[in-house]
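Could you have a look at this structure, given as structure tokens, before my questions?
A single protein chain has been omitted; all remaining protein chains appear in their positions.
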Amino acid sequence: MIFINQVLQGVLLGGYYALIACGLSFMFGVMGVINLAHGSLAVVSAYALYVLADRFGVQPFIGLCVVAPLMALVGWALQRLVLERSARGGLLAPVLSTFGLSIILDNLLFQGFGADTRSLAPYIGDLSYDSWALTDQIAIGKLAALTMAVAIVLLGGVQIFLNRTLIGRAIRATAEDPDTVGLVGVNARRVNAVAAAIALATVAIAGAFLGMRATFDPYAGATQLIFAFEASVIGGAGSLWGTLAGGIVLGVAQSLGALVNPQGFFIAGHIAFFAVLFARLFLGRFGERVRIAVGGAIRT
Amino acid sequence: MSASKAAVERWTPESRIAIGAAAVVLVVLAIGPSIFSANAVDKLTTLFIYVILALMWNALVGFCGLVSIGQQAFFGLGAYAAIRLANSGVGVYPSLFLGALIVGALSWPLSIVMLRLKGGEFAIGMWVVAELAHLIVNLDTLVRGETGTSLIELDAYSSASRRALTYWCALAAMTGLLAIVFRLLRSPLGAAIQAIRDNDEAAESVGVRVVSAKRLVFTLAAFGAAMGGALWVATALTFQPKAYFSPLWTAYMIFMALVGGLGTFEGAILGAVIFFAIDTWFGAMGVWYLVGLGATALIFALLFPRGFWGWFEDRTSLRLLPIGYRLRLPSLNRATADRRPDT
Partner (left out) sequence: MTLLQVDRLEARHGQLKAVRGVSLTIESGETVALIGANGAGKTTLLRTIAGAHRIAAGRVAFKGEDISSRSPHARAALGLALVPEGRRLFARLTVEENLQLARSAGRTGAWTLEAVMDAFPNLKDRRRALAGTLSGGEQQATAIGRALMMNPELLLLDEVSLGLSPLVVDRLYARLEALKSSGVAMLLVEQDLNRAMATASRAICMLEGAVAIEGPTGSLSREQVTEAYFGLNKSPRAEAPSP
């Protein structure tokens, strides 16, 4: 029973991972850029919401209505000022520049807020700990369920956006062939900026849920980046529904690992990551079939 | 005399002078502990470690085009290996080298998996390796979790001899690695590596064994980083996993490589010296120092990817090291057509 509960918690945790991985996967799928500042930006969002809640009494979900558009603007700026330039500098520049950016963000946060851990949980009342008890030993946290629901809605929403709107198609086309896309009247620069804006809006949402479900400190970005990365890769980098699957696999592995040892949580996650990587790289076809079965077939 | 025909040469007058000067510097450094103050010896030891780290990261990134945010894995493992070996009875100073060798050897099979990843995936993948290494090391009761432990076997030495021995080890390691990389660059493998950096498919098509060249550089870089870690624990004495496995080490390496000049031998040394100076002057400033480091890395990555040495090389045709080939045409005074790759 405890085992089943852990698996369930792991699945729900996967919902959070899907949220945080969505933006990273989206940016990678569209622009081929791995944004190493991704985690730090989620933490920045969490701090922004914290400030709104702590200093102005704005409840986090309402605060998101301000922070998400703000982060979208940040995404626009990030693309125009940093990512666009660094894409021209070759393969190294985007990695190096976004890593530099993450260091700047982390340390500015430390400068502004100090080393104390914060949380948004106090500002969402009962939601942070309420749960539905299915049996004595199995419970579903309301926040965790909400997170999973939001993840599904968000991933679905982005998928619909990409498939049904003109700009969504433009984004997919630009991802596939950025050179030809101008010839059909698509402004590739603007498309990429919009994609970055969307990606960062999702990062803001992820940051909100990070703050609500756990504590965060200025240097929490690194861990979030690694989890987002692992979830993306497990699910098949660039595929949105695969990201959900990857998040779930990661969450379940971690939850089961926690049963063994407190550090087992993290260790199991990393091992699961390497196991999937290994399988995909070396078992070739079999790995492909596993990935497709897990949902990576629907590519954006 | 009849006009000379075109000739291919490796050594130039500048590079002869440079190598000569380097040899003199080396001799002076070798007798360092007897002529420099204790403080200077300590500082130089730190500088040597920085040079090692810069050189190794530069080799990996600059020569193979492999960006890794996880070299701290080997840095930490090298320190840990040294502690474990010393603890089990191996002499302290041999432990440093042996530990690094073991970590280097372990990185060879690791490269088989990791080198299958490309670009950003490789970069973060290596970070995951570092995190995993950190977690596993923490499980060792000797290390006592994040509290850490220290290289207590060093207590057997007086502080003066400890300082000198560590200094010489660092100097030897740095010189050795510089020599290895220099030799590598001058060899056919060196050309292969640079070809890989420019375009690996093209390199493969002309017969370059891309995978084994990359694997070699990966392993060397791991060994070097491990050596750096082992030497660091010999100077710092304490080993807290969190400090050794921190991605901040990669941040330092990135800074040194970018500012000095990615992909250039001299750039690694220059970058280490600059970083050392900045660390000495601003290190006490806490987070603003780190913000500055990040900002510098960002600016250099975007605007000056070739770093100071690259900028210098572009402005002059000075090549201090006899790497690459120069074509001397009879009708011209200066040699032309240098084979230096662009970043």
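A and B label the chains in the order they appear, each numbered from 1.
In this section, a residue touches a chain if its C-beta (ideal position, glycine included) is under 8 Å from a C-beta of that chain, and two chains touch if they have at least 3 such contacts.
Everything numeric in this text was worked out from a predicted model, so none of it was measured.
Enquirer: Just list which of the chains on display the missing one touches.
Expert: So, spelled out: the chain left out of view touches A.
Enquirer: Can you say which of A:A188, A:A204 or A:A258 touches the chain missing from this structure?
Expert: A:A188
Enquirer: Can you tell me which of A:A53, A:A170, A:M212 or A:L244 touches the chain that was removed from the display?
Expert: Answer from the full complex: A:A170 touches the omitted chain.
Enquirer: Which parts of chain A face the unshown chain closely enough to count as touching?
Expert: Touching the chain left out of view, chain A contributes residues 166, 169-170, 172-173, 176-177, 179-188, 299.
Methods note: only the chains that are shown with their structure count from here on.
Enquirer: Using the average of all C-alpha atoms in each chain as its centre, how far is it in Å between chain A and chain B?
Expert: Those two chain centres are 33 Å apart.
Enquirer: Quick check on the complex: what are the chain B residues that touch chain A?
Expert: Touch residues, chain B against chain A: 61, 65, 67, 69, 113, 116-117, 119-121, 123-125, 127-128, 131-132, 135-136, 138-139, 247, 250-251, 254, 258, 262, 287-288, 290-291, 293-299, 301-302, 305, 343.
Enquirer: Show me the residue ranges of chain A that touch chain B in the complex, using the header's touch definition.
Expert: Residues 28, 33-34, 36, 82, 85-86, 89-97, 99-104, 106-108, 110-111, 222, 225-226, 229-230, 233, 237, 263, 266-267, 270-271, 273-274, 277-278, 281.
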